[in-house]
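Written out below as structure tokens is the structure these notes cover.
Omission of a single protein chain aside, the complex is shown with its protein chains in their original locations.
A and B are the chain letters, set down in written order, and residue numbers restart from 1 in every chain.
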Amino acid sequence: MTKVPMTEAKVWPTSNADACIRCATCMAICPVSRVTPLFPGPKQAGPGAERFRRPGDPSVDSWIDLCIGCHLCDMVCASGVNISELNLLAKAKYLDEKGRPLRDWLLTHTYLYGWLGSLFSPVVNWLLKNSAIKWMVEVILKIDRRRQLPGYQSPTFRQWFRSHHSKGDRRIAYFYGCYVNTNEVEVGKATVEVLEANGFEVTLPAQECCGIPMLGNGDFKGARKMGLQNVPNLLKTIRSGSEIIFSSTSCGHMIRHEYNRLLGIPGSEEVAEHIFDLFEFLRNLKESGSLNTHFKELPLKAAYFAPCHLRSLNIGLPALEILRLIPGLQLENIDADCCGLGGTFGFKKEKYEISQEIGKDLKQAIDRSKPEIVLTDCEGCRLQIRHLTGLKVLHPVQVLRDALLQRTDEEMG
Amino acid sequence: MDIKTEVLIIGGGATGTGIARDLSLRAIPCVLVEKGDLASGASGRNHGLLHSGARYAVSDPEAARECISENRILRRIAGHCIEETGGLFISLSEDSPQFRERFLMACEEAGIPTALYSRDQALELEPELNPDLLSAVKVPDGAINPFELVRANAKDAERHGAKLLFHTGITSLLIDQNQVRGGLALDLLSGEDYKIEASFVVNATGAWVNQVLKLAGLRIDMALSKGSMLITNQRLNQRVINRCRPASDGDIVVPNETVSILGTTSVRSEEVEDFEVTPPEVSLLLTEASRMIPAIRGARLIRAYAGIRPLFQSGGTGGDRQISRSFALIDHGERDGLKNLMTITGGKLITYRLMAERTSDLICRKMGVDVSCSTHLKPLPVVAESLRPKDRLQKIAPGGEVLCDCELVRREELEEILETMQFRDIRDILHRTRLAKGTCQGGFCVYRLLGLLHESGLVKESPNKVLKAFLEERWKGIRPILWGGALKEEELIESIYKGIFNLKDSVEFGVGSSE
Partner (left out) sequence: MHFDLIVIGMGLSGLMAAKTASESGSKVLILGKGMGALCLFSNTIDLLETLPKGMKLDEGLSQWIKDHPQHPYSKVGAKIVEEALTSFTSLFPLPYSFVSAGDGNSLLPTGAGTLRPTYLIPTTMVAGASVREQGGLIVGFKGFKDFYPDYAATLLGCRSLTLPPFRTFHEEITAAGLARSMEKESFREEIGREIRREMGNETRVGFPAVLGVRDPWGVKKGLEETIGAEVFEIPILPPSIPGMRIFNRFKEWLVQRGVTVLLGHSVSKAILRGRRCEGIRVSNPPLSSFYSADRYILSTGRFVGGGLVANEEKIYEPIFDLPVSQPRSREEWFRKSFFSNLSHPVHQAGILTDSSLRPVDDKGERVLENVWIAGSILAGHDSTNEKSREGVEIATGYMAAKCAMKK
């Protein structure tokens, strides 16, 4: 039997598999088991399998790697079983034993080489689109060639911000995340501009990748390392009197909940109390009557999709609430479950088909709504929806920014 | 269809099937009749402990020696029915240190190997143990699957020529001039009756011995002791955990496949089929077992059940815990003047083979045959591929239809079992698989099992009648533990069957089942 050190044993959540009454509600909602028999579904994979696992026995449940980590099963379980956590722990054990391919390391450590991507973005982006390269990547790394790897932008968001002079009456810190920094700089800019339009001076605390790609791949050690670097920096910001916002619901979910619940990072509880989803923060402004609502009319038909990690933040749909204030904006909430990308899940060759099959339901829901653009708070969902529909997909803050500030069409890119 | 044979064995528990195997290995023809299914008495209603004998070392050295000797034999011949978990006798602060010393010495005298562990060593092996424990003594206890054991004996007996008849009762004994000559048998499912002529009759009916003896106007002194047990939803310990103190209620927790079994109580009973677990028994078991493993207090229970220990009283007084767990072989020719009738009772699951050996020896002596026993040398056959929890887990996806979600029993597995047996009653299947033994206790899968049986044309009566009888039987096991998670489960299951399916009115197994 492997011995878990006391510190770690305390950190990891205790299994409440006993609470499962086998009602199978989770089986009705799991996006993976609905499309493939390869994954036995949350009831079986989580609390069910838990009864069969013995400390010290090698993992036999290779299918556990197919849990996409959407947390939807947790959300619908009336008995409060922490199904996806049980799955993640089992997945970590399985991958620890089996070993992780180089591919997984590359997919989860983009923060280490993202700056290079930005620096050489013209070349890199050409390479990423080149079909011969994509073929090689598929053969060597098992990253599916049908998936377009995200392109890099230069300058990075942080570089842009250095030359930007943020001004305001109150200060707010921004955890922008890796993807905004090197791949979707525009989301970062829009966030800064919206906050400034509400009278905030924006600061950027020192930050590393939040670690969620590693956690999603069962690499607790790697994820914890990122958390241990981030938390002291974020605490410094908080203790200087500034709240923090995030624009990526995945980074936010990680920092706010998993740092504490799964990784037990010291100080994470205090961080959780002071870090907010961007739109949650704006909704609070609205509640206190201080939200800048001088919106100009925006005649646009948009569909909004709530990402899984937003749902597990359990703050409702604040982006929808705020965007509804914009005159002219026709907004429909897309009631679909999971986009199917699952962070790095959908890039993997062996999981691509599953990812696409899950995505089909979302695509159909979007097709029915016939929007001009799609809005969603998570970069993964944006990538996937672009891939599925070919539509223009933005972060809701980009539309909010446009409603607040004069922009020409070219700039809206 | 009258039958002629050499030996008629009554009772299809471990002892009866053990005797059938022993005799047929000695090439003595025999027929076994059992009124229910295999192991439907105490053989199937115990905590599945492969005794090391340590429990009896202090109080009953003879029983202890029998246990450890049979323990070694069973490991050799029935490895596939056993999980070699090992066991610990733990001492808590309130347990006498003198007892531990006596215990260690007595084990040594009985030939039971022990090792003394410190508190920390014990906790490292079993992290759920009460951290207040003082020490633990390691003993060669294990877990045994009694159904597999009995089935293996039955299969080997059949392979060597024995005939086994289930759901068959003996309604009277054929007696001719102070000598038994067989019995009248009744097929309880079809209603057919016939004669079984035999030179010898062995009464191996455990707690039911006096019901058989009554047919001959005889009676022996038996004490019936009800032992109740509780099953947890998850396996909390990897080794058998015993309390290092004189035998008492709630002093053992046996790991078994996916669950742990808390045992036992000892309540004198007048009824052989008194299987009701009372609220005081439930609280007593929980209180005592959670002293050893505190997590038991908050753990989800999935079932309560009881078995009747047939204790043979050879005189003496004292509580049931003091009655010897040794067995008794009674030659009614010597005792009552009724020749060729024997009763074998008392004992324990672990000594079933020895009991069978002694009984068969006696028969051989009477027959004047000189063939010695070989059951301790020949391994028992594997009846069906038995899947360990790990294998079940591995096979679920994409391995086909899992009918029992809790114990991961696949359709394929059930179909294989149906091929190996002549299907007569749904309970026969429940005895042969892990189906319905998990969290929801058959709440979902028995409906599915009936669907499968109906598809195969195996259910002659209305499937809903069988379903209702099953739910009524299930109720007996869960009613004593209905609070917390088990109560939620109950609300779910009741809402399915009485709500969605609108099933009504009580039906019991066996009642009117020949319709």
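Rule of thumb we're sticking to: contacts are C-beta pairs under 8 Å (C-beta built on N, C-alpha and C of every residue); 3 or more make two chains touch, one makes a residue touch a chain.
Computed from a prediction, not measured in an experiment: that's the story for all the values here.
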Displayed partners of the chain not shown (whole complex): A, B
Full-complex contact with the absent chain, from B:283, B:314, B:374 or B:420: B:283
Residue of A:16, A:312 or A:376 touching the missing chain in the full complex: A:312
Which residue of B:88, B:403, B:417 or B:436 touches the chain not shown here: B:403
Sole residue of B:7, B:20 or B:467 that reaches the chain not shown, by the stated touch rule: B:467
Listed residues B:147, B:305 or B:447, member touching the removed chain: B:447
In chain B, positions touching the absent partner: 279, 283, 398-403, 411, 444, 447-448, 450-452, 454-455, 462-464, 467-468, 471-472, 474-475, 479, 482-484, 487-488, 490-492, 494-507
Touching residues (missing chain, whole complex) on chain A: 21, 23-25, 27-30, 33-35, 37, 41, 71, 74-80, 256-257, 260-261, 268-269, 272-273, 283, 287, 311-317, 320-321, 324, 333, 335, 361
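The definition used in the following text is that only the chains that are shown with their structure count from here on.
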Chain A and chain B, separation of their C-alpha mean positions in angstrom: 53
Complex contact set, residues of chain B against chain A: 124-125, 233-235, 238, 258-259, 299-300, 389-394, 396-398, 402, 405-406, 408, 438-440, 443-444, 485, 488-489, 492
Contacting residues of chain A [partner chain B, same complex]: 1, 3, 17-24, 37-40, 43-44, 48-55, 57, 60-61, 63, 79
